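Excluded from the complex is one protein chain; the other protein chains are retained at their positions.
Let's turn to subunit A:
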Amino acid sequence: MTVLFGQLFTGVSIGAVLLLIALGLALTFGQMNVINMAHGEFIMAGAYTTYVLQQTITGAGWSLLVALPVAFVVAGTMGVLLEILLIRRLYARPLDTLLVTWGVSLILQQLARDIFGSPNVQTRAPELLTGNIALPGGLTVANNRLFILALALAAVVALTLALRLTSLGRRIRAVVQNRDLAAVSGIPIARVDRTTFFVGSGLAGLAGVALTLLGPIGPTMGTNLIIDAFLVVVVGGIGQLKGSVIVAFALGVLQATGEYLTTLSVAKVMVFVAIVAFLQWRPQGLFTLRTRSLA
């Protein structure tokens, strides 16, 4: 029973990490259809931001709190720069976008290596997040995992509300549903694109901050995560947030269960097989956005 709960919690927390890294992608890839291979490097940027802040701000707790908004802005700004300098010029040429952003990802990795050195670096976690909460029956819940879960859920709620209730959110949805019609209706689509990209990249930065609580920070940390994130968005269905949310948690629990029953490598295979089978059955993903767009 203890083990079952422990595993369920592990699965949910793996899902929370997946969700955090996939959420930004759900915006830029899911909503804007831009395949940004450098998304993983925005995660890395967020993680290094935490590291740099911890060097300057003493007190691991404060530096983590400050890192959340700062990493959002740092990664978001990098995203906007990428959008203005490269992606915007390539909207009609998706294959070029892919190659260019992959190149950017390699450049950013080398940049991190030059600035911070190739060995990975670590941050200290605040005292509050190193322990665990003991529940009755010998169950424990790790504080850092709980924090990441809360952060992921907060990000989902904030994003959903923003898309539903704000005028910017309405514009974003309008552009997603029908770009041309949105443009002729007077929506400044270039500006909407830029803002969407800012938020999507910023969310990657947020994920980077969260990941410092779990493992080391290194130039290639983003690359290791980006494929899982793309899988979440593809399986969840493009253009919808709820699909990504459900799929992230489902994959997390599937991974944790598989790993418990077999080994880590076999569990990874199981997850991939499940995804392939699922996409055979529903190539459009879990949810699809119904639009009248002909594109």
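Simple rule for what comes next: contacts are C-beta pairs under 8 Å (C-beta built on N, C-alpha and C of every residue); 3 or more make two chains touch, one makes a residue touch a chain; residues count from 1.
The criterion applied here is as follows: contacts and distances are computed from a predicted model.
Hidden chain, UniProt protein name from the list "Urea ABC transporter substrate-binding protein", "ATP synthase epsilon chain", "DsrE family protein" or "Electron transfer flavoprotein small subunit": "Urea ABC transporter substrate-binding protein".
In the complete complex, the residue from A:238, A:251 or A:271 that touches the missing chain is A:238.
Those residues of subunit A that touch the chain absent from the view are 2-3, 6-7, 10, 13-14, 17, 29, 33, 35, 37, 94-95, 98, 102, 113, 118-122, 124-125, 130-132, 134, 140, 142-145, 213-216, 218-220, 224, 227, 230, 234, 238-239, 256, 259-260, 263-265, 283-284, 288, 295.
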